[in-house]
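Every protein chain of the complex appears in place save one, which is left out.
Take a look at chain A:
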Amino acid sequence: MGLAKRIIPCLDVDAGRVVKGVNFIGIRDAGDPVEIAQGYNQQGADEITFLDITASHEDRGTTVEMVERIAGEVFIPLTVGGGIRTCDDIRTMLNAGADKVSINTAAVTNPEFVREAAERFGSQCIVVAIDAKKVSAEGEPERWEIFTHGGRRPTGLDAVEWAKKMVEYGAGELLLTSMDRDGTKAGFDLGVTHAIAEAVSVPVIASGGVGNLDHLVEGVVKGGADAVLAASIFHFGEYTIPEAKRYMAERGIEMRL
């Protein structure tokens, strides 16, 4: 008995609304972030992550208001990612009630930003998002590199080395997404998950590719992830959070039931 592995539903939000909708039982408005967050909290989600895909800068204010409204109603950890580029962005989100922010592209273009953010706000609220893609050919020792712009732009950075560097710079947690698997429902890339989970001292959240509950189990047992993040399998009611937790617990994983 000890620290539970976490299940984190991830919501994409655009101008304060959840895109792609959520249609589990009891939700009246498939796009209302407060109602959805409350629903997930009642189901026993361990945290909630919001990925802000709002394109225009002017509309980002609505995301801040959204975080404020959710933080007044839902008392579990909230992470906000997407478009976090400056310490002011971080302060705004933390003041609105976010517990952590996730830094993605800005960490690649300016690693010092991660160091500055961790020094200013504490590592506990700085998550670095790592988008990795396998670059080794069949038969070669496995290697992964960091990609930006939704997996389209290579950076030449080795994913494991990058993960170690980000932790050294003060990341308190890593959100690892396999760009090969994202959206495929074929399961996590367990190779990169395990390589990074073993290489760093901080918790690793596995993301990208979840299609069924066995994938969640594998992410923890074989990948060594401390938490698993998923979107579609929960949003569209294929599985509920309690189902997922029971399934994982039955396979010997410590869960908060």
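Heads up, the rule we're going with is that contacts are C-beta pairs under 8 Å (C-beta built on N, C-alpha and C of every residue); 3 or more make two chains touch, one makes a residue touch a chain; residues count from 1.
Going forward, contacts and distances are computed from a predicted model.
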UniProt protein name of the chain not shown, from "Dimethylamine monooxygenase subunit DmmA", "Imidazole glycerol phosphate synthase subunit HisH", "Osmoprotectant transport system permease protein" or "Peptide ABC transporter substrate-binding protein": "Imidazole glycerol phosphate synthase subunit HisH"
Which residue of A:Val101, A:Ile146 or A:Ala197 touches the chain not shown here: A:Ala197
Candidate in contact with the missing chain, chosen from A:Ile76, A:Val135, A:Ala186 or A:Ala249: A:Ile76
Chain not shown, touching residues in chain A: 1-6, 41, 46, 71-73, 75-77, 94-97, 99, 121-125, 172-173, 197-198, 201-204, 221, 224, 226-227, 256
